[in-house]
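Note that this complex is displayed minus one protein chain, with the remaining chains in position.
Right after this comes subunit A.
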Amino acid sequence: MPKDILKVVIIGDGGVGKTCLRNQFIHKRFTSSYKATIGADFITKDVHTDDGRKVTLQLWDTAGQERFQSLGVSYYRGADACCLVYDTTNFQTFHNLERWRADFLKQSSLPPDLLEDFPLILIGNKIDIDDRVVSRRQARAWAQQHSSPRMEIRCFEASAKDGTNVEEAFSCIAGMVKIPQLEFDMDGSDSFHLNRRDDSLRGRKSCAC
């Protein structure tokens, strides 16, 4: 059986907890003292999707400062999915998602007709802190606004500290992405990959947040 490797890029403002989320998912651990991420590195982890496929997630963690985005081209290209992360206790980080999403799509070098269907998920981190300023409703509204008929952006509220929803969010990504080869090979009829994608969405209409 061929190995499915999905490249997933985790982006969002500095300090929202991208590295912590990834570490919680991979190592099931949280430390409050972390160093800032400079550059980008990936860790891989195997997950099983709902339909029983084994998928290797290649999770790319990136620097949060805006000036690193000019290097983004090389990190973003070839990505299969993207995790947008904000901090539920800091509104600015939520506000900036717009720019992160736009920059990502711009630099991902995807063909224009695939842009709006590109698999994205939204993670609001730090819900363990009792100081929320971004509501679930706001997050859901943002997700809906940027979803397309074929790609629903799912939103999660998670805590890298206690692990809430971390596993769910990352596993969700694996289910969202179809293997490109399958899609393109069978692409004689336009409907094939669209159908599959719809199927995968139908089963999970409910948003986690």
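Assume a contact is a pair of C-beta atoms (placed from the backbone, for glycine too) under 8 Å apart; a residue touches a chain by one contact, two chains touch by 3 or more; residues count from 1.
To be clear about the criterion, contacts and distances are computed from a predicted model.
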Chain not displayed: protein name in its UniProt record ("WGS project CCBQ000000000 data, contig 00058", "Spermatogenesis-associated protein 13", "Rab-GAP TBC domain-containing protein" or "DNA polymerase delta subunit 3"): "Rab-GAP TBC domain-containing protein"
Absent-chain contact - pick from A:64, A:119 or A:175: A:64
Contact footprint on subunit A, counting only the chain that is left out: 2-5, 14-15, 33-44, 63-65, 67-68, 70-71, 73-75, 77-78, 92, 109, 179, 181
